[in-house]
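Of the protein chains in this complex, all but one are displayed in their positions.
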Amino acid sequence: MEPDCTPRYLASDNTSGICPEAMEYLLEANRSDDLAYGNDSWTERAADRFRELFDYDCDVFFVFNGTAANSLTLAAMGRSYHSVICHELAHIETDECGGPEFFSNGAKLLTSPGEHGKLTPEGIEALVTKRSDIHYPKPRVISLTQATEVGTLYSLDELRAIRAMADKHDLRLHMDGARFANACAALNVSPAELTWQVGIDALCFSGTKNGMAMGEAILFFNRELSEDFAYRCKQAGQLASKMRFIAAPWLGLLESGAWRTNAEHANAMARYLADGLIGLPGVEAMFPTQANSVFVSLPPAAIAELKARGWTFYTFIGAGGARFVCSWNTTTELLDTLINDMRDALSQA
Amino acid sequence: MEPDCTPRYLASDNTSGICPEAMEYLLEANRSDDLAYGNDSWTERAADRFRELFDYDCDVFFVFNGTAANSLTLAAMGRSYHSVICHELAHIETDECGGPEFFSNGAKLLTSPGEHGKLTPEGIEALVTKRSDIHYPKPRVISLTQATEVGTLYSLDELRAIRAMADKHDLRLHMDGARFANACAALNVSPAELTWQVGIDALCFSGTKNGMAMGEAILFFNRELSEDFAYRCKQAGQLASKMRFIAAPWLGLLESGAWRTNAEHANAMARYLADGLIGLPGVEAMFPTQANSVFVSLPPAAIAELKARGWTFYTFIGAGGARFVCSWNTTTELLDTLINDMRDALSQA
Amino acid sequence: MEPDCTPRYLASDNTSGICPEAMEYLLEANRSDDLAYGNDSWTERAADRFRELFDYDCDVFFVFNGTAANSLTLAAMGRSYHSVICHELAHIETDECGGPEFFSNGAKLLTSPGEHGKLTPEGIEALVTKRSDIHYPKPRVISLTQATEVGTLYSLDELRAIRAMADKHDLRLHMDGARFANACAALNVSPAELTWQVGIDALCFSGTKNGMAMGEAILFFNRELSEDFAYRCKQAGQLASKMRFIAAPWLGLLESGAWRTNAEHANAMARYLADGLIGLPGVEAMFPTQANSVFVSLPPAAIAELKARGWTFYTFIGAGGARFVCSWNTTTELLDTLINDMRDALSQA
Partner (left out) sequence: MEPDCTPRYLASDNTSGICPEAMEYLLEANRSDDLAYGNDSWTERAADRFRELFDYDCDVFFVFNGTAANSLTLAAMGRSYHSVICHELAHIETDECGGPEFFSNGAKLLTSPGEHGKLTPEGIEALVTKRSDIHYPKPRVISLTQATEVGTLYSLDELRAIRAMADKHDLRLHMDGARFANACAALNVSPAELTWQVGIDALCFSGTKNGMAMGEAILFFNRELSEDFAYRCKQAGQLASKMRFIAAPWLGLLESGAWRTNAEHANAMARYLADGLIGLPGVEAMFPTQANSVFVSLPPAAIAELKARGWTFYTFIGAGGARFVCSWNTTTELLDTLINDMRDALSQA
């Protein structure tokens, strides 16, 4: 199917493997036996390192993947008859196969539009004040994604404004940090600045997309919400018996700084790709490239040609849209090949 | 805490790390990028290899851990108002923090006693025929553990008798194979003989306890029960985006035969330990050592002394019981040290 | 607040009480003790009478209210990772506080627009074919409301077309019959013609809105879907111990024919009201009045004036819309008073 043996994967940052810094700690953690269920010598170290990085005495938990991280956290932030306000493009709404509803036993997601994939205070308030009767699930949580599903970023000011709206209506604030590292790097802010300092109650920080094999960290800055949360993880099949194989790679990312340099690299690659693509005849930016994703509109024939040449990327039905995601190990060589193929494809289209 | 730096972990087979055969494939899978969500080049190979090993065209799924494997499978085998018959010592009853009830949205476990941790056809029938009214959740599934939670084994004849009882009352048959490999090795039977040939509908086969970092395989021999099961896994937070890092280590275990040699070694070590312990004054076998666990009763003072010397193992409150579990990397050196320490501890007790 | 003591309730058909035919049977059922949990002398008679009325050997269950009827039925028609296709104005989407998601443990509702509150085959297909990946909950059920939430009706041809689309994509077809009797009466068709003859798999038939104190009937024409459904009702708190007090009033409605005459009356009253209102200056029909509801747009000042005069009715925020619902006991006197008040209100507005 592919003309050469280099994979042409730009569909998601989860097609990349384990980065060297994570792997080194994984191998190290495998040098000797250790206690199970997080009582090992790695888990507490990793949790402490998160507390240092965020400069906050938060509660830290490790789970296997993003569906679980977001769903468990949202379940802890409300009850089944509450609702969660999110953007209509939020991953929890569009790509979790009902995961948040399953883990919460029925909490409804209320979706709001918003330019560039971002919630606005007004959009949130419209959902909160729309109704106040018992037949409408009471809004209790706002969930926002940073960077968003369309590769854009909330500024600190935008986050503060959302927090103010949350306070006005007694809502909790959840951040889906599937690409949190990319956001920190792109905004050039610290993890603290981007979370508790702007009033985030809980963050789901993805390790998988940041260079690990699997594993996400959940950080509760509002510790009232994490009471007995370890039991919740256990019951829901998210307590790893050999937890050190999640904790140690995290420690590798944190101690080496790779959590951020990986993200910086991915962001830079996306910038490189955007610069190479946008401006080609027939290619238009769908969203500003602010983190590690590039969204462009293309002629359908060009999409078909790229797929024929073995490129994997997400397309948007009926819209002629394409998403390319860069990762910690994306190379300019790969992107140059794509840009060249794109030129060919466009000239044929 | 410990006099030397060798960990003295015999609490569970999940204190061991990743075996070489699994690690080799993990590293190999990390050599290049690959597709996500099981569309990679490893997952189908691993699933096919399971089908070969079991000599059956079964449906194969990979999830993160045992709580999820068992709970999701049981949820698929019944509905929320059905009940699951299991032994009163079954892990799903005693150690999952309500996981099966959570994933099934309320299915009740009906427990039965039974010698050596094993269900009997009579015990099963007693629960089925106890009541037939609507206020009693209708029995729909039998769940048995092979090897059992107390390290014993169901013989093929015992399994056939349970299957006959299942047929009599239209029940499905689930096998919790947390130590399935140990059972195959100890009984000297093939995976096929121990599962579909005796009428098992679905098996949860643990990779974690068999030498992996994490990851379990679920095999449905009754494929009516696995319709849309991939959606169930996704919704419940058990679809790994980088699934190759579960599939590849499994393939390593299967292609190398380590899945069985690891188990044979662990069983032999348990045998060695049992031989060394039982017969010491004050030590009595609580259950026959048939797989990789040794259950003995000890004087409380001996238990305390062993703990003081840094040994980790499970004890049974009020009973003076101790469980030691051997693994793929347990050494006779470690066991000799334990046996010596035990002698000391007993002489002081 | 009100100038006279006649309640001015037109907010819903659930502000009316128990009709004489239902009350007569309730009192009769109270003449002697009887067996519990539906083993009484009324429940089977009522169920049989439903089977006669629908000319079909369907499974019949009685539950307390509409939230439960719809939610339990939908839960039985799919699994938690499936999705239910419904209109964006469907009661199950807008007014159940997450009930369907709760009872199904997470099934997502996928909503479709459609003129006059009605699903179309094209709208359904758009949702089914939108995506086929594992992250999108697999469509399994279509739920439609007859009469719709905006008081309109699906014709038999429209229902047949939806059934054809359901067959094309292997979907089950649920009818929310909160106002099923009104639909039968308005379309002048038999219950059989309006359900199984056009391929409805399950119907929730409201007794509450039809003249009872409380109680809904669930009819499964596709009996594969109702296997063990009685257990589901029990577990979910919907098995009445003194079930005869739901079954007997139902029997009263069915044996007397009041189920239909009540609906005919309500429909006629809505027609009367619509005729009186529409055409007044400033009043416009929002939807055709086909059953027992009248939806009109009004000047906001007129709405305020009517509320000040003690009229209760639903309004639509920001839209100047008002809903008036007629019932089995609505009188022309009441409606004339409303029409007069409306004239006053409009002249003042």
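All chains are identified by letter, namely A, B and C, in their written order; residue positions are counted from 1 within each chain.
In this text, a contact is a pair of C-beta atoms (placed from the backbone, for glycine too) under 8 Å apart; a residue touches a chain by one contact, two chains touch by 3 or more.
This structure is a prediction, so every number in the text was calculated from the model and none was measured.
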Touching the absent chain when the full complex is considered, from C:K234, C:R271, C:R309 or C:R343:
C:K234
Contacting the left-out chain in the complete assembly, out of C:S190, C:T261 or C:T312:
C:T312
Out of A:P7, A:G117, A:P137 or A:G177, which is the one that touches the chain we can't see?
A:P137
In terms of residues, what is the contact footprint of the unshown chain on subunit B?
80-81, 83, 94-99, 101-103, 105-108, 130-131, 134-137, 317
The missing chain sits against subunit C at residues 7, 9, 11-12, 14-18, 23, 26, 29-36, 63-68, 71-72, 96-99, 102-103, 105, 208, 213-214, 231, 234-242, 245-246, 312, 329
Using the document's contact rule, name the residues of subunit A that touch the chain not shown here.
37, 79-82, 105-106, 134-135, 137-138, 228, 230-232, 234-235, 239
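The criterion applied here is as follows: only the chains that are shown with their structure count from here on.
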Shared numbers divided by all numbers used: is that above or below half for subunit A and subunit C, i.e. same or different?
same
Find the geometric centre of each of subunit B and subunit C from their Cα atoms only, then give the gap between the two centres in Å, rounded to an integer.
50
Once you find the CA centre of subunit A and the CA centre of subunit B, what distance in Å lies between them?
34
Indicate the residues of subunit B shared as contacts by at least two other chains.
105, 231, 234-235, 239
